[in-house]
Structure formats: C-alpha cells, structure tokens
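Only one protein chain is missing from this complex, and each of the others stays in its spot.
Up next is chain A:
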Amino acid sequence: MSVGAPRALASSGQKPITEILHPLSAAEEPLSVTVGGDKQEVGLTNGTPVETSSPASTSSLFNRLQLDDDLEADVRDPYADSTEMRDLFVTVDNPKKHISTMETYITYRVSTKTSRVEFDLPEYCVRRRYQDFDWLRIKLEDSQPTHLIPPLPEKFVMKGVVDRFSEEFVETRMKALDKFLKRVADHPVLSFNPHLNAFLTAKDLNKRQGLALLSKVGESVKHVAGGYKLRARPAEFCAMGEYLDTFNQKLGTIDRIAQRILKEQSEYLTELREYGGVYSSWVGSEEELRRPLEGVAGCVTTSCGALEDLGDNMSLDFLPVLREYVLYLESIKNVLRKRDQSQAEYEGRLEAAILRKQEDRTPMPLEVEKCQDKVECFNADLKADWERWQSNKRHDFKQLLTGMADRNINSYEKSQAAWESLITLLQDKQTEDKTSETN
C-alpha cells in the first residue's frame, strides 16, 4: 500500500466517487439481480469475480449487494419484489391472550415457509410475544450495525390512555410486527442472520444466552473506539442526513394535521348526532311530513356512522404507520452516526500510522487496513440499504395515502347512497300520491 494522502474512500465496491449514484436518485444503473444464498456465480458489475465463501466473511458481504431493480413488479404488494426469487415467507397473525399469576400478555403466531438450506425444515410455526421481537431487533442491531433495521411499533403505552388488550390495539400492533418481520425476511443480508433463524424456529427462545454465530465484521465494527472526530462526511451521506431531518419534520407536520382532522371530525360528529336527533323529535308533531323527516334523520345517522368508521380507521391504520416511520428515521440516523464514527476511527488511525511511518519507516499496520475495509463495507451496506429503504418508503407511503383517499371516498359514498335512496323514496311517494289523487 502506497504512502501518501489517505486513499479516496469508495462506498460501493471499488468505484471512484464520480460513478457512485446519488442516494436520492432512482436506481438507474442496474445491478445484478440475484437474491438468495444458493451457490451460484455472482460478481460485481465491474466484472471482478468474488469468492463465494461463508456468510460471515467480509467479501461475501459484497455478494449480498444485490439490488432489486424491479421496482414496478407488483405495485400492490411491496414485499413481493420478484416473487419467483423469494424463498423465505413469514407471517404474523393469530393473537392470543395469556393470563398467568405474574402477568397478562399477548402472543402472536409466527409462521415461516422456506426452501433455504439454513433452515432444517421447510415450515415452522411458533408463538412469540412483543418482548421476543424486541430481543430480535436488538440482536440484529448489534450484529448488523451497518444495516438499516426496520422499526418495531412503540414499546410503551400509557396505561389508562390506551387499552393494551383492546382488539384495535392488538390488531394494529400485530400488523406492525408482521411488517417488521417481512422487511427483515426480505432483506438480503438480515434474512440470513442466525438470530432471525432462532426467532423463527426455536420452540423456546432462550434469550439470555447469546448465540455464538456473530459475524466477524459485525463484532469488529461494534468495537469502534470512541473519541475519534470526523472531519468531513462525504456528500452523499450529508445528503442522506439532510433528507432524514427534513423528512422527519414533514412527517411530524402530517401527524399533527391528521390528529387535528380527527379532533375536528369528532366534534363535528357530536353536533351532527344532535342535529339528527332534532329531526327525529320533529316527527312527533307532523303527519304529512313524517316520512321525509324520518328519512332525513336516518340519512344523518348513516352519515354519522360513516364518519365514525373513517375516524377509527385513520387512528388505526394511518397514524401508527406515520409514527413507525419516525422511529425508522431515528434508527437510520443512528446508523449514519455509527458510520461516521467508523470513518473517523479509520482517518484517525491512518493519520497516526502515517506520522509513525515517517518517523521510523514501519509498514502500514494491519489495523489501518482493517479499518479501511470496515468503512468501505459500512458505506456499501448503508448505500444499498438506503436505496432499498427509499423504494420501500415510496411503496409504503403510496399505500398509506391512497388508503386515506379510499377511506374518505368510502365515507362519502355511504352518505350519498343514503341520501339518494331517500330522494327515490320521497319521489315514489309523490307519484303514488298523484296517481291516487287522479284516480
């Protein structure tokens, strides 16, 4: 290795910085598309063959840098990237309440179907509680610090404000856990994590004993020494950071708006109910007007029901997803920080090594090379995950917002149907009366 200025850090394979895609751009450059761990020949786009060694080695990490460029595959299911390629399917469902003397809690059924060799059986079915998911996430974060780990739904809920055992709460949480697991299972690196394997297969999740199979890279990155100051974050990671900050802000605003709308709708609903009641009470003093008045009261009631459903749905499906993304952003920022630390350490060590070399002509220490590798891996992983995250985010928000539009449309449709049938009813009566008059 030559002496001199620190080598330019590549962030994806061995490419110079000018060829590296901007994190915010669409993946215009197709990268190789294979997913999965079977023993096929894989290579980087620049043609350099890479050894397909065990999952734990550094170089095999480059194998895993496969991006699914088929973004248009299935608009409805963001998790069915290229369905024929997937070989690991997970589902979370079937919540059950467990009551013991010490505590009451909910477990969920976690079902797995797979053809991967890492799994002994093709199918598994286990029961897990939130704690177990939390354990998994912590383990993933620890063992794969260079990757973006999807978020879990919020751990703590204020007792008294939210009923932890209500159907709606359990349903919402379950959907979020299902999404979490699916995202992990779809990740080309995370899905091979041994902790995930244990989570999906073990009858009893023994959480106290850590599993021995920790990737070497993960371990070494974990022990990044503190105290190194980063001089300059590369442009693309700066852009990432800025994007995260702005996006966080916008999500916060949207959350506030959604909550405000819910509040206003709820107050509107209260008044509307009373309004319908007045029409009902009017019926008593009328004869000819009885039918139209009852009809109007009925339509108002239907509209109230539709509005109530709209509000419930927004609370259950819309707000939690927004909040999940805020958590996601937090965890991504953490990973960015760790990347910065990793780079800082490398630069620090490199500087120290250069100074020593100039003094006593010792060759570049191995540690510095290792640091450089670390940083390059980190950058590569992060970049790949970022692209993946952007794509998923686009799918998720498309789904979220079209869902919101659908629910509003639905609410109006219910109301419109009620009013239209009232008019038909009243007009029929009118023609009925007219014919009876002329007869």
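Following the convention adopted for this analysis, contacts are C-beta pairs under 8 Å (C-beta built on N, C-alpha and C of every residue); 3 or more make two chains touch, one makes a residue touch a chain; residues count from 1.
Here is the rule we go by: contacts and distances are computed from a predicted model.
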{"item": "Choices \"Aspartate aminotransferase\", \"Serine/threonine-protein phosphatase 2A 55 kDa regulatory subunit B\", \"Dynein axonemal intermediate chain 1\" or \"PX domain-containing protein\" - which one is the UniProt name of the chain not shown", "value": "\"PX domain-containing protein\""}
{"item": "Sole residue of A:Leu136, A:Leu181 or A:Leu293 that reaches the chain not shown, by the stated touch rule", "value": "A:Leu293"}
{"item": "Residue of A:Asp93, A:Glu154, A:Asp312 or A:Asp406 in touch with the missing chain, whole complex considered", "value": "A:Asp406"}
{"item": "Hidden-chain contact residue, picked from the options A:Arg231, A:Arg337, A:Arg356 or A:Lys398", "value": "A:Lys398"}
{"item": "Contact footprint on chain A, counting only the chain that is left out", "value": "24-26, 243, 246-247, 250, 253-254, 257, 260-261, 264-265, 267-268, 271-272, 274-275, 278-279, 281-282, 284-285, 288-289, 292-293, 295-296, 299, 303, 394, 397-398, 401-402, 405-406, 408-409, 412-413, 415-416, 419-420, 422-423, 426-427"}
